[in-house]
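Just one protein chain is left out here, and the rest sit where they should.
Naming follows writing order (A, B and C), and every chain is counted from residue 1.
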Amino acid sequence: MIPVAIVGANGYSGEELCAILARHPSVRVVAVTSRQHAGKKIGEVLPRFASRGEFSELVFSNPDVPGLMATGAEYFFLALPHGLAAEFAAPLFEAGKRVVDLSADFRLRDAKVYREFYGEPHGAEHLFPQAVYGLPELHREEIRKAALVASAGCYPTSILLPLVPLLRQGLICVGDISVSSASGVSGAGRKAETPLLYGECNESLRTYGLPKHRHLSEIEQELTLAAKSSVVITFVPHLAPMTRGIHTTIFTRLASGVASESILPALESAYAGEPFVRVSRNLPDTKNVNGTNFCDLSVRYDERARRLILLSAEDNLVKGAAGQAVQNFNLMAGLGETEGLL
Amino acid sequence: MIPVAIVGANGYSGEELCAILARHPSVRVVAVTSRQHAGKKIGEVLPRFASRGEFSELVFSNPDVPGLMATGAEYFFLALPHGLAAEFAAPLFEAGKRVVDLSADFRLRDAKVYREFYGEPHGAEHLFPQAVYGLPELHREEIRKAALVASAGCYPTSILLPLVPLLRQGLICVGDISVSSASGVSGAGRKAETPLLYGECNESLRTYGLPKHRHLSEIEQELTLAAKSSVVITFVPHLAPMTRGIHTTIFTRLASGVASESILPALESAYAGEPFVRVSRNLPDTKNVNGTNFCDLSVRYDERARRLILLSAEDNLVKGAAGQAVQNFNLMAGLGETEGLL
Amino acid sequence: MIPVAIVGANGYSGEELCAILARHPSVRVVAVTSRQHAGKKIGEVLPRFASRGEFSELVFSNPDVPGLMATGAEYFFLALPHGLAAEFAAPLFEAGKRVVDLSADFRLRDAKVYREFYGEPHGAEHLFPQAVYGLPELHREEIRKAALVASAGCYPTSILLPLVPLLRQGLICVGDISVSSASGVSGAGRKAETPLLYGECNESLRTYGLPKHRHLSEIEQELTLAAKSSVVITFVPHLAPMTRGIHTTIFTRLASGVASESILPALESAYAGEPFVRVSRNLPDTKNVNGTNFCDLSVRYDERARRLILLSAEDNLVKGAAGQAVQNFNLMAGLGETEGLL
Partner (left out) sequence: MIPVAIVGANGYSGEELCAILARHPSVRVVAVTSRQHAGKKIGEVLPRFASRGEFSELVFSNPDVPGLMATGAEYFFLALPHGLAAEFAAPLFEAGKRVVDLSADFRLRDAKVYREFYGEPHGAEHLFPQAVYGLPELHREEIRKAALVASAGCYPTSILLPLVPLLRQGLICVGDISVSSASGVSGAGRKAETPLLYGECNESLRTYGLPKHRHLSEIEQELTLAAKSSVVITFVPHLAPMTRGIHTTIFTRLASGVASESILPALESAYAGEPFVRVSRNLPDTKNVNGTNFCDLSVRYDERARRLILLSAEDNLVKGAAGQAVQNFNLMAGLGETEGLL
C-alpha cells in the first residue's frame, strides 16, 4: 500500500480525490489537509465519508510542509488554488517526494506565458522544466518517469483529446478552431460567492471568463506541440445549471484534401488502446460520463458549411480533475493505469 | 376587447400564450383547443390557471375549423406541430381571419426549402407569398399589414437578432459564422418521450439535431436577406438541464477593415428604439430574461484569434414563442407593441 | 400614483417586490436601497430590470431614515433582516409614514416571545400593539386601517391558511398537529454561504432549523388566536433543490364527531371569496403557484389511520413574501386587493 497525502481535501476536487483514493486498492491515505477544518475528522466535515473504516478517522491537519513530510506519504496530491500549490510542490519535490499537482502552477513550459495568463509569477517557476503536463493520453511515458506531474485542467482535457490527434496528423486547419464549452457549477470550486448560489445558477446559462480564459494558455501550448506550429484558438466557456460535467463543442475545418469520413476513424485509431477515451458515433452526453474517468468523443461533418464539429463530454471532477490525477499517479507509481478508476 | 382563439393550448407554447393573453388588456380569449383535453375546463387541466375569473372557465374544445369560425374570434394563435398548423391556417386565412402561426409552416419563402428541411410538403404552400416572417425587429411594417404571420422560431430569434444588423451593414464575414446554442427542455415540447424525462435531462448536457437542424432553413433565409448574398452557417443546438431559456454563442469574423470597437455601437444603434432587445456590455444570462419578452445581446472580441463572439439570451417560450406571437399580434391589431408584454 | 420606497431591494424578496411594483398600475417606485450597491442603477445590478423605462433608471441609495423621508414616498416596504427592519420601521412609522415590513420584527404580539425565538430584543418593541399581522385572509379589516403591517412569513402563510379555518370552527384536534414543509433555496436569502451553493443544494433534500424554527412563534400565535386555546405544534422545515416554492404537509386529527367529508367544504366556504386562496381536490404542486400570489390548498383523509392530511403550496417569494406585502399594501392604500397581482 502506497502512502499518499491529499493537500486541500475539502474543495470539490479534493473531495473527489478522497472518494477515489479511499477505494483505491494500492493506496493508503495517510493525511488530508484543510485549513478551515483542521482538527476535525473527515467523516464529520464531509458526512458522505463517515463509516468508511479507517478512512473516516482521518483528521484534517493544517497544511504545512514539515508536517506533510512527517506523515510518511510518498505521493502528494495538491488540490489547491494556483499560486498556493507551488508553495507546497517545490519543497516536497525538492525533498524527493513525488507530487501530483491539480492546480495550474506547473502546466506551462514558459514562465512568461504563466505570468501573462495568471497575472504574477509564483515562486517555483524554476521547476517548470522538470514538470510534465499530466494528460496521460498525450504524455504517458514522460508521466511514468516524472516526480512532478501537473495534472491537466478540466476544459483543456475536453478540448485537447478531440483535437490533438487530428492536429498531429494534419487533418484539420490550424488557423480555424473555435470552442464552446459548458461546465457544471462544481468547476468553480466550493467558494461562498453569490454568483455560485443555487438561486443564481438554477435556470441560468451564461458565458463567463471572456475573452481570455486562463486555461487557454495550456490548451494552446499543447495544441501547438501537436500541430508543430503555433495554434491560437477562440474559447468560450459557459456555466450550466448542473453540478458536474463538461460538454465541449469545437468548430473547425478539414485540412485541404482531407475527407470528412476519415476523421472518426482517425480518432478511433488514435484512442484504440486508451482505457478512458471512448470514440463513438453517438453524440456525447455529460450524464454518460458523470462519476467516471471517461471522456466521450464524437464527430459530425456539416457538409453544407464544410465545417467539422468535434464533440466531447467528461466529468469535470473526475477526468477533468481527481480521476486524471489518480491516472497520472498510477503511471508514476508503476501501477495499472486504471487501478481504482473503473 | 379583441376576441382571440388559442389553437393547441396545452403544449408549453400554448400554455404560455394562455398566461400572456389572459392578462392582456385588449384581448378576450374566446376559445382554447386541445384534442387530448376536449371538454375539460382549462383550470382543471392546467391548475395554474384556476381561479383566474372567466378565463378559468374556458372549456377546451376539439379543434376543427368550423367550430373555430363559430367562436367569433378574429385572431387565431396556432400553437400546433408543423404540418398540422397549415391545416388550420389556410381555411382560417381564406375565410378572412387573421392568423399568428407559431409553427414553422409559413416561415419559409421557398417551398423547395420547406420540403428539403421538413421532409414533405404541407397542403398550403400556395400561401407562402402572403405570409410574413414574424420577427418584428426585422419585418415590423409588413407584419402590421399581414393577415398571416409566421412567428419566428426560438433558436432563429436568438441567432438573427445579433447577426442581422451586422450583416446588413457589412460588418462581419458572411462566410464564417458558427453558432452554438443551448436550450431549456421545454423547447422540445410537452411530449411523453424518454429522452425528455427528468431523470434523463438532469445533470445532462448534450448536442442533438446535428448537423442539419430544421431551424437552419429560416435562419439562413433571413441572414441571406440581410446580407444580400447567400449565407450558410453551422449551427449546433444543445439541450441544457433547465426548463426555460436559450443561450446562443456565435463565432464569426470582422469584415475587412472593420474595427472591433464598432460592433457594440452598431448593435446599440440598430436596437435603440426596440422595446424588447437589450444590448449591453454585460454577458447575457438566461435567468435575466426568463419570464420576459426580452432578448439580451452582447459582444466580445477575441483579439488573439481575431474572432468576434456574439452572445444572446432569451426565454424560448416568450421571445422565442408566445411573447413574440403576441408582439406580432399587437402589431397586426394596431395595438401598442408592448401591450401585455411588460 | 402612490410613491413607494423599497428598502433592501437587492435580496430575493426585495427583487421580487421590484418586479411586482414596477408593473403595479397605481404605484410609482421612487426609491430603492442597497448598502452593497449604493450609487448603481438597478438595471445594472439586476439586469432583468434593464430597459424597463424609468424604473430601470432608479439608483440604489444607501438606506438611512432622513434620506428615505426625503424621497417623498408614502409607503415603505422593508425587505431587511430581522432586527435591522425595526431600525427603519420605528422612525418611519413615528413620522407618520405607512410601513409594510417583510421581516419578523413586528409579527408577534408578545415581546417575550420575540426574545425567546429571536435571541434578543430589538429597539422598537413598544410598537407591537400598533402592528398588524399581515395575512389578509385572517386580518383584512385591521390591515386596512394599519400604518404598520408585519407581512406574514412564508412558512407561516402555508401553514396558517389550511389550519386557521378548521381551528376556528373546532373541526380538528388542537393538540395533534405536525407539519412538514419544504422550501426552495431562495427562502434562505441571497447570502454567500457555502450550504447555499449550487453544488451543495442540487440533488440535496435536507431538514434544518430543528426543533425550534423561529417561524414557530408567529405560527402558534395565530393558531392560538384561531383556536381560542393554546396551540403547540411540531414543525419540520426542509430545503429542496428548487429556487422557489413551499410545499406544506400537515398531519392532524378530526375533532370528535367531525366527519372527514366536511373538511374540504369547510375550507371551500372559508375561502369562497378570497382572490388568492384556491381550494381544490387536486393535490397542490409548487409549479402551479410559482410566480403567482396564489396559495393552493387540498385535503386527504387517511381512513385507515384516522388522520387528516392538509396540503398547501405557494411561491415563497410571492404569497410568502413580496406578493403578500403588496396585497397588504393594496388594502392599506384602499386599492383593489388584487391590483398588480394577477
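To be clear about the criterion, a residue touches a chain if its C-beta (ideal position, glycine included) is under 8 Å from a C-beta of that chain, and two chains touch if they have at least 3 such contacts.
Because the structure is predicted, anything quoted here is derived from the model rather than measured.
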{"item": "Hidden-chain contact residue, picked from the options C:L58, C:L167 or C:M242", "value": "C:M242"}
{"item": "Touch with the omitted chain, as defined above, among B:N202, B:S260 or B:N282", "value": "B:N202"}
{"item": "Residues belonging to subunit C that touch the chain removed from view", "value": "178, 180, 182, 184, 200, 202-208, 210-212, 216, 232-234, 236, 238, 240-245, 247, 249, 251, 283-287, 290, 300-305, 307, 309, 311, 313"}
{"item": "For subunit A, the residues touching the chain missing from this view", "value": "23, 44, 47-48, 50-52, 203, 275, 278, 280, 282, 285, 287-289, 291-292, 294, 296, 342"}
{"item": "Hidden partner chain, residues of subunit B it touches", "value": "12, 185-186, 190-194, 196-203, 241-243"}
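The rule is short, and it goes like this: only the chains that are shown with their structure count from here on.
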{"item": "Chain closest to the assembly centre - both centres taken as Cα means", "value": "B"}
{"item": "Inter-centroid spacing, subunit C versus subunit A (mean Cα positions, whole Å)", "value": "46"}
{"item": "Distance between chain centroids, defined by C-alpha means - subunit A, subunit B (Å)", "value": "39"}
{"item": "Residues of subunit B whose C-beta touches two or more other chains", "value": "203, 285, 287"}
